[in-house]
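A single protein chain has been removed from this complex, and every other one stays in its place.
Naming follows writing order (A and B), and every chain is counted from residue 1.
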Amino acid sequence: MVAIMSDDTPEKSIISRPMYGRLSAGNSTHHLFVADAEGAQAILDMQVPNASEFYSRAHIIYIPRDSGNRYLSSLQALNAKQFYTGPSIATALQRLQQTLSTAHMGLQLYLAGTEGLIGQAMQVAMNAGMDYAVIQTEHRGSRARRVQCVHCKGITEDVTTQPVTCSHCGLLLLVRDHYSRRIAAFQGVCINAEDPSYVPEKQEIFK
Amino acid sequence: MSAGTGKLDVLVTDIKPINTLVKRFQFERADGRPLPNFSGGAHVVVEMKDDDRMRLNPYSLMSSPLDTSHYAISVRRDDQGRGGSLFMHNQVAVGDRLVISYPVNLFALDLRASKHLMLAGGIGITPFMAQMAQLAANGSNFELHYSCRSRSLASYAQEISAHYDHRIHLYYDDEGQQIDISTLLSGQALGTQVYVCGPRGMIDAVCSQATAAGWPDQAIHFEEFITPPTGKPFKVRLARSDKTITVGEHQSLLEAIEAAGIDAPYLCRGGACGQCETDVLSCDGSMLHNDHWLTEDQHASEKKIMPCVSRFEGELLELDR
Partner (left out) sequence: MSIQFKQETFRDDFTFSNSPEQIQRFPFPFDKDSFMYSVNLEPHADGRKDSAYEASFDVDEHYVSEMHDRALVLDEDPLRCQSLPHMTLAGWDVLELIMTEKSRDYPDLFTLERKGNQCHWINRPLEIDQHFTFGDETTLPHGPMEYITRQAQGDFCLLDQRNDNLWMDAGIVTTQADWSLDFDIGMNFFEWHAPVPLAHEMGIFQRALKFLLNIQQGRPARRLNWTLTINPRLDTSPENYHKWGIDKATVAPENVGDKVHLRVELQTFWRLPRSNALLFPIRCYLIKMSELVTVPKWGRRTHRVLRDIPPELADYKGFASYRDTLVAWLSQYDDGEKTSPGVWPE
């Protein structure tokens, strides 16, 4: 990950919390983008010196989610060699996995959009043999988190509240900043294990 | 000595000329027990007592990590060098006792690799000999590209070709053959790690072409032992020990510190590992940095020196040692 703190990364956090940078055109002959929703704008904002040549060797995988058609025509105008839009992160990840299985060293991977998308795409890339440190990321849009319940191991998607109820086992979880790239999720730990009568109100903080 | 490693007493049990420049030395433990296990890419530091002078030179282990009944190293004769290789070639005989360090690995394999792509130049073949033996034993995927001056100087080329067959690719300078680095790098699947050991020019070429092709630094591994360069004698003040020493023309600063009876840390003795990093208290003159550990800024700051390979010209250098 690029170690530049972007505007929307909380200033005071812990080292395992992912930090996101700004996409910048890498040195290579092959470029692969995966983005969701507002992540499209990160691609569009990226400065590319020789854009037509650059995008003639680029592959863009895009999931509009609730942004609808807003970015589609701008992304299409980049004239990428391959441009794919998918209905969900899950469908896009399958395509990513297949693309990486035949890719070569030197490939530049760019991930932009929600933390959930960035985390899950990075997980697929790491399983394909890429080192996370060379994957460029830029966070745009929702700050909703993927949270793994440390107790039952179930993952709750799109978490916006603190605390959150585990969608699998029902425990009330404190969402920590501690993050696992391998699981692509933040850690959730029972918030009232020491005093079950303590039931704090849920607050929308990951918006 | 605070070398960070233990010492081993060994006997020289075999010396074999490989060609006109290279000799292979085999060591067994003096007490007859097996030698310590090691990983491919490890080196040992051989202590050479040449009259009243002590040289400590690092050599990659080239024998199989699966057979610790003996260790083997190869020494290329350097007639212009400081004399370490000449000592090994001319003065060491079968039956001699030597002291070597425990193995230290500063050129380790990344065992996550889906494939290990190895590029060797000349005597840089030695760490790969051990690594290939280790990888072949568990069926790992590797490929070696080995560049030599000529067939007659291609140490171990026939042996490894016979052993590893199509995984070995040989290139002879005098027959106009060259490794096509950029083509080689362009076709490697994700998960490949590249390793290079050989002359400086070859290491630079592989690293720069890999970087230009988008390879991450994490997947590029190289090892180069710099021989401590010779130079004009110079004076050094060792503040903590309250001693002033003179570093001879064919001596490294580290060797001079050790000769004064001062315990100084080291591991690679080749400017790579960072272990001997020493604070400079004052510098009236110019430092001749030869390491690839300190950053350019640190070199310019004149606050740090790597005494294993770097020297000094001027009035007086004062170190925190």
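Worth a mention:
One rule holds for everything that comes next: contacts are C-beta pairs under 8 Å (C-beta built on N, C-alpha and C of every residue); 3 or more make two chains touch, one makes a residue touch a chain.
For clarity, every value in this text was computed on a predicted model and none was experimentally measured.
Only one residue from A:Ser67, A:Thr99 or A:Gln187 touches the chain missing from this view: A:Gln187.
From the set B:Asp9, B:Asp110, B:Asp180 or B:Asp204, the residue in touch with the chain omitted from the display is B:Asp110, counting the whole complex.
Listed residues A:Ala25, A:Leu44, A:Leu72 or A:Val150: the one in touch with the omitted chain is A:Val150. The set of subunit A residues touching the chain not shown comprises 14-17, 133, 148, 150-151, 153, 171, 176-178, 180-183, 187, 189-190, 193-196. Take subunit B: the residues that touch the chain left off the picture are 4-6, 36-39, 41-42, 65, 102-105, 108, 110-112, 138, 217-218, 267, 273, 275.
We adopt the following convention: only the chains that are shown with their structure count from here on.
Each chain gets one centre point, the mean of its Cα atoms, and the points for subunit A and subunit B are 42 Å apart. Residue ranges of subunit B in contact with subunit A, taken from their complex: 112, 114, 185-192, 194, 211-216, 218-219. Within the complex formed with subunit B, the residues of subunit A that make contact are 26-30, 100, 103-108, 128-131, 133-134.
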